[in-house]
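One chain of protein is taken out of this complex; the other chains stay put.
Just so it is clear, A and B label the chains in written order, and each chain counts residues from 1 on its own.
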Amino acid sequence: MSRVGALRLLVVGGFVVALEVLCRTGIISKLVLIAPSDMVMHLFRILTSRKADADILESLTNVVIAVLLSVIGGFAVGAAIHSFPRLRRAIDPFLASYYALPFFAFYPLFIVLFGLGRGAIVAIGVLFGVVAMIISTLTAFDRIPRVLVRTASVYRMGPVEAALRVKLPSAIPHLFTGFKLAIAYAFIGVIAAEFIMATSGLGYSISYAFNNFDNGTMYGLMLFVIVFVTAVNAIFHVLERRLLRRWGR
Amino acid sequence: MKRALDLVLLIAAGLVAWEAMHLAAPFALTSPAESLAKAWSMALSPVFWPHAAETAKAFAYALLLAVGGGLALGLSLGLNRTSAEVAEPIMISAYSLPKVTLYPVILLIFGLGISAKIAFGTIHGIIPVAIFAMNAVRNLAPVHLKTARVLKLTRWQTLATVVVPGALPEIVSGLRIGFSVTLLGVLIGEMFASQRGVGYVIMAAIGVHDVPTIMATIVLLGIVAVSASAFLLWLDHRLHHRAS
Partner (left out) sequence: MTSALRNEAVAAPGDGGKPVHARMRGVTRVYGDPVNGVRALVEIDLDLRRGEFYSVIGPSGCGKSTLLDVLAGLSRPTTGTIEFEGRALTGVPDGIGVVFQEDASFAWLTVSDNITFGLRRAGVESAEIARRLDYALRLMGLVDFAKAYPAQLSGGMRQRVCIARTLVMQPRMILLDEPFGALDAQTRLIMGDELLKVWRETGATVLLITHALDEAAMLSDRIGIMSARPGRIIEEVVTGWPRERDSRIAAEHSFGDVTTRLWSVLREESLKSVRQGGGA
């Protein structure tokens, strides 16, 4: 393990140990936060009792669908906007302020359109993730070295061929960033929607536990979310490093 | 001139699409005309202003904490190469955490009230500001820092005259995002943990399916958010052009 990796582990580990000590000694009340070791125990119990399995599976499925739609849709829209610089300039401020709008207020609209259940939640996940992908796609296409676009012209490629054979491969390292963001945001969107307005799923389970003063279950599930997100991020971090090492740019 | 025309065209196209969606699903969406009318009357109504003021107050505090805290964290971590490298994946992981799942913790710590809302906003905004500030400092060409050492500047002088101006463009980018997500955090907090504020207004309207109010509130929020964002974007461009 590299020195930096070891330091990271130390920082995170130190933080967890500090929390553990503060909780066990009662400085932090048990009503507010339970000790990390207890969180782990509760999570273990939840997983082995398989009680939360249906909810977890439902949330993860929602996330996967939302991610796929966000990434593919976001890329297509981003690529299209990039080919029209005038449109791009006009739409930039709206894209930039998109995340300040409470677009999950559109949830009732989605319920009307998709009915109660998965459709509306996935729709919110997509609303969260797609714009991040669009913005990243625009940035990625901006970063394509101009010389490669001219090279495509020298090969006398039409716009579609140039996009697929030169622009897309060249933009992949940067698109990777968009991909990571889309996943993160879609995840946040789905869980947040479930938390606030759903009747099943991981977000809902956490909210239910909170409302019933069931701190144990609540923190156990929160820990699950944290560990899951961290694991997914770590995997993509490694993949991205491998990609960059080979491709350089 | 062309740019203003493009903006008008874009907005017009958006309004047309909105009207089309309204006609397709009239009970889920009010028309642009009706929404704007309702927004106007809401903006003038004395019932709405206390809510808007509450949100504005919470947002102001949250933004201050998010920006102040984020800059302090990001700048100090960024100046040391090891700390920056160690911190980056941790901060990025923290950024992608659905902070909604931390809301129960916040409520347990702060109770129901404005401090909880401020906390929501702050935890949303502090991380992107810190990440961008940290990267801004890391990306400073080392030659600038070397020059500062040669000129024998103190740590504070270096910070003020070399680090901050050089890092400013990227810091402003971070502020842009921080602004948006801090507002989002405050609103979400209000949506389920408060009896006051714009977020609460939205939530109450959702509860009774008062679509006109929902749309009107989104319109008002939209105007505020987009204008602020456009300003910050303009600032961003100005600084980046000056730098390059």
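Note that a contact is a pair of C-beta atoms (placed from the backbone, for glycine too) under 8 Å apart; a residue touches a chain by one contact, two chains touch by 3 or more.
Everything numeric in this text was worked out from a predicted model, so none of it was measured.
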| item | value |
| --- | --- |
| Missing chain: touched chains present in the view | A |
| Interface with the unshown chain - residue positions in subunit A | 145-148, 150-151, 153-156, 165-166, 169-170, 172, 245-249 |
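The rule is simple: only the chains that are shown with their structure count from here on.
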| item | value |
| --- | --- |
| Residues of subunit B that touch subunit A when the two form their complex | 2-3, 6-7, 9-10, 25, 27-29, 82, 85-87, 89-90, 92-93, 95-105, 107-109, 176-177, 179-181, 183-184, 187-188, 191-192, 199, 202, 206, 209, 211, 214, 217-218, 221-222, 225-226, 228-230, 232-233 |
| Subunit A residues touching subunit B - in the complex, by the definition given at the top | 4, 7-8, 11-12, 31-33, 86-87, 89-94, 96-103, 105, 107-109, 112-113, 180-181, 183-185, 187-188, 191-192, 195-197, 203, 206-207, 210, 218, 221-222, 225-226, 229-230, 233-234, 237 |
